[in-house]
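Okay, handing you the structure first.
For this depiction, one protein chain was excluded, whereas all remaining protein chains were kept in their positions.
Chains: A, B and C, in written order; residue numbering restarts at 1 for each.
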Amino acid sequence: MSRYRIPGKGRVDHAAPVRFSFDGRSYMGLRGDTVASALLANGVHLMGRSFKYHRPRGAVTAGSEEPNALIGTSRGKGRAEPNTRATMQELRAGLVAESQNRWPGLGFDAGAVNDLLYPLFSAGFYYKTFMWPRAFWDRLYEPVIRAAAGLGRAPGEPDPDRYASRYLHADLLVVGAGPAGLAAARAAARAGLRVTLVDEHAEMGGALLSDPGVVIEGRPAWDWLAAVLEELRGLGVRLMCRTTAIGYYHQNMIGLCERLTDHLDSPPETAPRERLWRVRAARVVLAQGAIEKPLVFDGNDRPGVMLAGAAQTYLHRFGVLVGRRAAVVTAHDSAYFAAFDLADAGVRIAVLVDTRDAPPADLLDQARRRGIEVLAGHSVTATAGRLRIRSVRVNRVRDGQVAGGRAIACDCLLMSGGWTPSLHLFSHTKGSLIWDAAAQTYLPGETIEDCHVAGAGRGLWGYGAVLADGDAAGVAAASALGRAAAGAAPAVAHDRTGSGEAQRELPSDMAPSLARAFVDFQNDVTAKDIRLAVREGMKSIEHVKRYTTTGMATDQGKLSNINGLMIAADMLGKAPPQVGLTTFRPPYTPTTFGALAGYHRGSHFELTRKTPIDAWAEERGAVFEPVAQWRRAWYFPRPGEDMEAAVARECLATRASVGIFDASTLGKIEVAGPDAVEFMNRMYTNPWSKLAPGRTRYGLLLGEDGFIRDDGVIGRLADDLFHVTTTTGGAARVLTMMEDYLQTEWPDLRVWLTSTTEHWAVAALNGPNARKVLEPLVEGLDISNDAFPHMSVTECRVAGIPARLFRLSFTGELGFEINVPARHGPDLWRALMAAGAAHDICPYGTETMHVLRAEKGFIIVGQDTDGTVTPADAGLGWAIGKAKPDFVGKRSLSRPDMVAPGRKQLVGLLTEDGAVRLEEGAQIVDDPARPLPMRMVGHVTSSYRSATLGRSIAMALIENGHSRMGELVHVPMPGRTHRARITGTAFYDPDGARMKL
Amino acid sequence: MLLIHCPYCDETLPEAEFAYAGEAHIARPADPMATSDEEWRDYLFIRTNARGPHYERWRHVHGCGRFFNALRDTVSDRFLMTYKAGVPRPDLPATEDAQ
Amino acid sequence: MTRFSAMSLLKNALTGQKGWREQWPDSQPRAEYDVVIVGAGGHGLGAAYYLAKEHGITNVAVIDKGWLGGGNTGRNTTIIRSNYLYDESARLYDHAVDLWEGLSQELNYNVMYSKRGVMMLAHNVHDIHSFQRHIHANRLNGVDNAWLTPGEAKVFCPPLNISPKARYPVLGAALQMRAGTARHDAVAWGYARAAAARGVDIIQNCPVTAIRRGPDGAVTGVETARGFIRAKKVAVSAAGHTSVLMDSAGLRMPLESYPLQALVSEPVKPCFPCVVMSNTVHAYISQSDKGELVIGSGTDQYTSYSQRGGLPLIEHTVAAICEVFPIFNRMRMLRKWGGIVDVTPDRSPILGKLPVPGLYVNCGWGTGGFKATPGAGHLLAWTVAKDAPHPINAPFTLERFTTGRLIDEAAAAAVAH
């Protein structure tokens, strides 16, 4: 047992030693230790180096607000994380810990040279220099600055761990399981509320864990704690340890992050490492207590200098002495209790320095009884020691005059500047903070959320007061939800109350320019830096913070904000509230990315939608492309074929005989009801009244701004029933748009919309032999050209399956689209493949579909149009019902710039050299000889090698293109410029005879 | 994540089930072709962007599917009321000052 | 103004930094100015600086309801780039980049403009087409932007996951080398210091409550919390608060204000050399000179001035980052914050004169305002001084929403089908 551990003391398991390593050295700790407590038990204070000056640092706290003792932790491949708080990380067998931001080692760190240059590296230093000569910034200064940045090292491998998330609903959420939180939870649970109680530490109890001497309801604190937890469990309260409330969001939604496995020696394989909880609580009680303030004096950052309350915690929770010969400096009564407890545990208290002239008599009395020398009205002006404090310099102060000091030897220095109520979550609610001039601290004011701050969080001190307040908060929450609740403020004996005074820098006889009195430990911001910032005109705390980086370290100012504010206010001669308070921002403590990402990693990052035919295509070795959320078969390469070869073969086979294509992803909307045709007339540009049942028509949909939004073939199955198809990516958008108009503009129309996209599987059969393949499978229907002409639709049975059969063509060949209920999709597909075998039926993918339609000059919305294209621009003026008084987007088509000359219009483009395929997105110019910036008249929207035509083809949007037929344009590419001629868009079978076979 | 009361479901439910649908009470002109370019611009683009109580539309897209109207304070993000589509625009609750 | 130089730095190092004076005075408003600029962000302060320097107009006040640089200037992810598609946009943003390059020297204030390169990821065929279109247009506009294969992208940004098995595989990237980041606060402070040195009054914590017009309809000044301030020219550069102000001048704007969130990780040693953007998965990331990963999120779906923003958006943003950079999964989010961005129907800014004589506006920058800071300030100053737009901002009028000549970059990157 190490010389700093008291046998049998604390809440650690003395029978369960745990081995771990720090910077390669092996140490022994106990189950229940944190890394910090275990290292302290081994006499190790030096745990890290500061950000800027690389000064040696030790743990200054025992909690999540720790700014100094940040370490790298790891357990095997891919399981390493930087900047872990040694004060929060529980010991686990085999834990590997490493110090950070030092080279070659923690004891000797070359970076410490910065510490010698501190006179140069003042606040705002970077903004004033590194500007000359200009070129040096990119090449020299910035690389050097960046190389010096950061604390720990980022992980280098993907994270093998899992993360989880859940929603949780509660009547009352209590944040913080200290005395106030426990009392609140108990009162509310007794009244029958659904209560959740969370605490960021490994066990519940908060301050009680560090004050076992207090007696509550006749029981020693720890017995009372055990009993209360037992009762809460019995009442069905959800108790969550190792759970941090990270943020307070709208209407009482609180984000919790629960750490599930980092403390386990060997977690279950499938267990998540952390879980994010999205809690919605009717009421919230914030009982997060208060955070002890450091004092600001020269050398207040030396290893061994620590908050008094932290020393008390290490003693009682972990049975660890932070030193053998302690000095104490305080502006608050609470440090006396820490001193007393340490003294009673055998620590020699070398001196207790109180900045106040007249500390409470009873404390002085208790000190005297313990033989502790108390120096009231004194200041600490310096400390000595390189990697660990060796002595402290103490000076008497009378009416602002600082007398000469004397050095007092010590191996640790406990400090207390008083306590800051923890109001981070409260201020996430945008709640107002009120400055309490007496206590020199901010207290919670008004908030719009149903939230109540209890206990030390609102400035109360002493267990009796805090417990009573928590109990009252629980009662209030219950009655707010209409539950009668009887309060039971617990009686407390041996209470520890107290008060203190607020300090800025402690008075010193040292020249201010030489004092290294730290306000923000991690970022190495000193009192001097803050005063300099103010002198340079940084008059708001926001400016001071950003200029000096105080409060921007990983503790987010939990230790430094108030001290920084007091000093800035002093410098400005204003009251702190006039200088403001930097807003606390979520999360309360740094939160693992993985926990926020939760399940949304890898294949679950976003779902992939697959059609009923997908499995068949995969079997066939299809290459897939993502389209919106879907994956679609792109092409079906045969052994040895690349994409171009496969697509060429698929195109030729389809034009020569027959091809089959999975069109299931097309959006489908059933438009039904007596007013269906009127609705269609208002939504789409086309006229629908005269479309007979059994017939189909190409439909064009605009936005109200007049630009093309979507298109698709629409079939009229009955007078009051339309089968609308949309683009794959547009399906959801179009339905939403239709519902919007229907519900809010035309609620009088008797028509209903239903998405049937996923009810149907769709096989598109194209090619001169399409009918030969389909005919034998169709029951009770003549599909000859006369009986079932181009652009027809009907219901029938295909291969024994009830189907909706369309005759249409997106390829320019004779075409059918067979819709069958999705589960029967594979059967239909197999039947068609079998029937098609005699005709060498060729499955083709989206790329071939694109080429075939481009050869015909059919557009693809989103490729040949881009959200700035009108029907006229796209050459689709024919699709507009001229006689219709109105349809969505009609009015915008007559806005001045929509009819002005110079609009970009869709045309065909044929390169002079047919072997050249233009790049999609290539820009078009009239005069490639001009210097840059060159005037561009348009761009290539679609471009393919057409195996059918034996040359390349392209479509393009070109200024006034429709009136420039036959003209030559130029397409400048890196290296060379291509010449191309403007043509119509129909390259293949322009009069469409083949579709009507 | 906001909590939103759906006037059709008559339940207060998480924002995740809802989709915002822009400012409310901007009716499409009965005869768009009769509007001036400026009137049409106002319908298409001009928005109040109120700082304070804001009349707006939401859709309970992962619920009853209905579009409805809401009055929400854009400073606090608090919903002051929600009401069914087609209900005439209600006056501001007296308690709320319009910032 | 104490000039920053090696000498002044050394002198102060030896004298305990005693020599530094106020970088800008916290001025009290005077009764009248030639020009009042509403909004002391980078844009507004920049405009004041260029009015004084390039147009000799020094009787200028920049008025802000809070502290200077406390709005979106100090609440963004500091990405600077100019590889926009349309000629109008490309010129606008490239003009800004030109000014960024010499800004530290111009202002004698190190704004840490870091040309580390901005790489935009393509995750599907449609992205590729869209990026190719950008790259070709940029090349002919003289804007640098180059196509990288996945392998090249990985070399440029080692943490990138280019596995073809990814849900959103990286199929390539567009890289603008000249693009990068800058230290956002320093931009506001640098302009403030340089403008103040030329006589501009910077008036903080003084909310402008209304814009006043005379009987002839022309602007006469602004009402503020500290009384009426006379001015024949008023330029509003107040981002999310523009609608409310313009309303007082009887102008209704095509603007909506949305909450935009961003976040940073704990600081780590340099591991991320450039800026990466993925519009498809919504991931925007770089590493600050302090070592924090700076990550941009999207806007919440509803208009708001609350500066709160929800958790789901943060969850999605971080998931997107971890999808593209799986090694960051165990990193930790240090803090997130919210800004208010004003968005126009075509997501391009409005920068120019208004129908009201003497009234000028600079707004609608949406999520992209920081990158334009010097350019916007420069062009706003020109427009105010000459009472006519500079050719570069001439297309960015309010009228375009009446005539239909929108500048819609987002629509141009329409969704694939």
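As a working rule, contacts are C-beta pairs under 8 Å (C-beta built on N, C-alpha and C of every residue); 3 or more make two chains touch, one makes a residue touch a chain.
Throughout what follows, contacts and distances are computed from a predicted model.
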- Message: When one chain of this assembly is omitted, its UniProt record names it as which of these: "Sarcosine oxidase subunit gamma", "Amino acid/amide ABC transporter membrane protein 1, HAAT family", "NADH-quinone oxidoreductase subunit L" or "Autoinducer 2 import system permease protein LsrC"?
- Response: "Sarcosine oxidase subunit gamma"
- Note on the structure: Among the displayed chains, the hidden one touches A, B
- Item | Sole residue of A:A672, A:A763, A:V869 or A:V888 that reaches the chain not shown, by the stated touch rule | A:A672
- Item | Touching the absent chain when the full complex is considered, from A:R31, A:R219, A:R535 or A:K610 | A:K610
- Pick from A:K9, A:R280 or A:R695: which residue touches the chain that isn't shown? A:R280
- Task: Have a look at A:T736, A:T756 or A:N960 and name the one touching the chain we're not showing.
- Result: A:T756
- Over the whole complex, note the residues of subunit A touching the chain we left out. 162, 164-169, 194, 260-261, 267-272, 278, 280, 599, 603-604, 606-612, 629-630, 670, 672-674, 720, 750-752, 754-760, 821-824
- For subunit B, enumerate the residues touching the unshown chain of the complex. 1, 8-11, 13-14, 16-17, 61-66
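Everything that follows uses one rule, which is that only the chains that are shown with their structure count from here on.
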- Return the distance between the CA-based centres of subunit A and subunit C, expressed in whole Å. 22
- Note on the structure: Separation of the C-alpha centres, subunit B versus subunit C, in whole Å, is 30
- Message: Two or more other chains touching the same residue: where does that happen in subunit C?
- Response: 306, 308, 310-311, 402-403
- Message: Can you pull out the residues of subunit B that are in contact with at least two other chains?
- Response: 1-2, 19, 37, 44, 76-77
- Item | Residues of subunit B that touch subunit C when the two form their complex | 1-2, 15-16, 19-20, 22-23, 37-38, 41-42, 44-51, 54, 56, 72, 74-77
- Which residues, counting only subunit C, touch subunit A once they are in their complex? 4-6, 8-10, 12-18, 20-26, 67, 69-70, 74, 87, 91, 102, 104-105, 108-110, 112-115, 123-126, 129-137, 139-142, 159, 161, 166-168, 183, 185-186, 189-190, 204, 265-272, 281, 287-291, 306-308, 310-311, 314-316, 318-323, 326-337, 400, 402-406, 408, 410-417
- Task: Could you please specify the touching residues of subunit A with respect to subunit C in the complex?
- Result: 51, 79-83, 119-120, 122, 125-132, 134, 137-138, 142, 145-147, 149-159, 161, 165, 247, 249-250, 253, 255, 276, 278, 428, 430, 511-514, 528, 532, 535-540, 542-543, 546-547, 549, 554, 556, 585-587, 590-594, 596-598, 600-603, 605-606, 608, 625-628, 705-707, 727-730, 860-863, 865-868, 892, 895-898, 919-923, 925, 932-934, 936, 939, 972-974
